[in-house]
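Each chain you see keeps its place in the complex, though not every chain is here.
In this document, chain identifiers A and B correspond to the written order of the chains, with residue numbering beginning at 1 in each.
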Amino acid sequence: MSLHEVPTGTKCFDWVVPKEWVIRDAYIKTPSGETIARFCENNLHVVNYSAPINRTISMKELQPHLHSLPHQPDAIPYVTCYYKESWGFCITDRLRKRLSEGTYQVYIDSELKSGSLSYGELYLPGKTIKEILISTYVCHPSLANNELSGPCVTAELAAWLQKYERQYSYRVIFIPETIGSIYYLSRHLKKMKKNTIAGYVVTCVGDERAWSYLPSRDGNTLSDRVARHVLQHAVSHYKEYPFTERGSDERQYCSPGVDLPIASIMRSKYDTYPEYHTSYDNLSFVTSRGLGESLFIYKKILEVIESNTRISYRVLCEPKMSDRGLRETTGKRGSANSGRVMMNLLAYADGNNTLLNIAEKIGEPVWNLYHSVKILEKYKLIKIKK
Amino acid sequence: MSLHEVPTGTKCFDWVVPKEWVIRDAYIKTPSGETIARFCENNLHVVNYSAPINRTISMKELQPHLHSLPHQPDAIPYVTCYYKESWGFCITDRLRKRLSEGTYQVYIDSELKSGSLSYGELYLPGKTIKEILISTYVCHPSLANNELSGPCVTAELAAWLQKYERQYSYRVIFIPETIGSIYYLSRHLKKMKKNTIAGYVVTCVGDERAWSYLPSRDGNTLSDRVARHVLQHAVSHYKEYPFTERGSDERQYCSPGVDLPIASIMRSKYDTYPEYHTSYDNLSFVTSRGLGESLFIYKKILEVIESNTRISYRVLCEPKMSDRGLRETTGKRGSANSGRVMMNLLAYADGNNTLLNIAEKIGEPVWNLYHSVKILEKYKLIKIKK
């Protein structure tokens, strides 16, 4: 994986790469001398992108700079103030309610300086330049499901892909959300538009509570069809959201003129679960089982895309299967059922249908056809158009 | 509005403009000398198009010429005898049951003479010659919902259109049903086929009991899509009838070879409510609220058509909304929701989608997008193709 630095001030479409935020320490001292909201204890305590400050202020002045959640009194919220110089602290509502009148010292040792936006990129060449995009984001890794689960599953998936006998090429990117994908698109759009046949934003893939699916804007791309097929056949239940409830980098990938076929398979979708954007989105919510199942599903999806070739039957009428030992020679009631999947596969192998089309028409998961494809190819009964 | 007279005997397609019917007086004198079914009391008492008569006849001879409604004993039915010289009277069933044997004088002072068919036409030019047809009928205005409500709402709509900054031209016609639209089409078909993008037959728009929708024959024209969109979002419930239950001038406008995109939005549809074609279809059934709501819906429909331009987003990736004050700079859970309609509008503004397409895709009524369109145009983020 190559790491890239993009300098502050770099223009990309309607945006400019912002200053880099450096944060070293932060806390509040209460009238009684207690130190609270200490950055070194939990980095959510400081509003992200807060400007430096070191002042003694009244409680009245402090209050507009405090963020807490009355309905989740023990959670610390995650708050940002991108693109406007400001400052603030995030604390539990229980603590906030205990604060008394008096003089408070607010201290943030931060810096907004000319620096760079960092991202990682891994390009895995396949047998064709047609490629699949795997995009995940790395801008607030203190939160577990949204977002650290994304880079974790993506890293495992990339390791697996490196060993996989790839037909397609893979573009795997680890970027900050929004500005990262906008910058990346501004530099690679032409090539990506030409080559990308499918892709996914990998985010919120760590819990076990739900399966969620956010389609591409088009709604019926290869990414969408494969995602729906795999979810239908491999998980017990999933919820499909409308594209209007998107919230991550598919906002850029699917924007007019960009028009990439990018969808997103998630467990509990951002903005739908109570732990979202609070200190509760932690390792009690995210589990190794949740992460493992997500990895399993993304692998299955990529396998389905890789196997999705057009298939032509090479003979007219049904082949004589019994000559090839592919059918029992004694005909009794029910004996036609053995080998039914194989015969159904042949019936739709008209050279126009891909393996996914065939699987959908005969109501089987694609992976139930892999074995039949191998046998039929061995007997030269079908031809695969890669 | 210009008034036109078409002489008796004028040929139009398969039809001929009939003689003009003049009716001055009519009544029946009973054996006891009572005068009933007096035209001057209620003009429904005479079968429309009755030939003149002045005879003394037995009750037996009279009966086949009487019309009443056994299940609505106090209602006078509305009956016609177009295209065949005949005569008759319409009375309440209660009165009919009271008639005794004896000699009756039947008197109709009418005339079927060479005259003319009258209609009104208002053409309101817009910025383009592409036009919208508003058609209503004026052949039996003694009945309130079907039909006087139609010309009333149409007149108000036309007055409003005169002041409206029209993109499209409008053809507003007040014609007798059937023969009027057939004559009108026979003289304007070529131009109307070339220019008409949408249109409606305005009838039965006066009561408060229901909302009804009769699609065009095609069923999916702009008229249909806009009508369904407005009804779905602006009224609590409506009933869509199949085209096979049509009954007014859309029979002509949608006939093969004419093929105009004409639908009809009604309140209680003709032939479905008990008061239809009786003396009960009066000002107890039709209300000013009913008429006003219909006018409101037709205005909304025309506004949606007028605003239904193709919209192109002019930037790649999402714009930086916060730079334009269109988004909060503090990011908390839920803060993406403000401005979501605007972002969804942009996501579909690919230059192919019209505003109606976009509204349908994002599940909003078109009118919820008008404000966003204005703001986005002001900031030069979108381009409108009129």
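Please note the rule applied: a contact is a pair of C-beta atoms (placed from the backbone, for glycine too) under 8 Å apart; a residue touches a chain by one contact, two chains touch by 3 or more.
What you are looking at is a predicted structure, and each value in this text was computed from that prediction instead of being measured.
Asks: So 2 chains are in place, but how many copies does the full assembly in this file really have?
Replies: 3
One rule holds in what follows: only the chains that are shown with their structure count from here on.
Asks: What whole-number Å value describes the gap between the mean CA coordinates of chain A and chain B?
Replies: Here chain A and chain B have centroids separated by 53 Å.
Asks: Touching residues of chain B toward chain A in the complex: what are they?
Replies: It comes out as residues 312-313, 315-320, 322-323, 329-334, 336, 340, 343-344, 346-351, 361-363.
Asks: Can you list the residues on chain A that touch chain B in the complex?
Replies: So the residues of chain A in touch with chain B come to 12-15, 47, 67, 77-84, 86, 88, 178, 181-182, 185-186, 189, 217, 242-244, 246-247, 251-252, 254-259, 271, 276-278.
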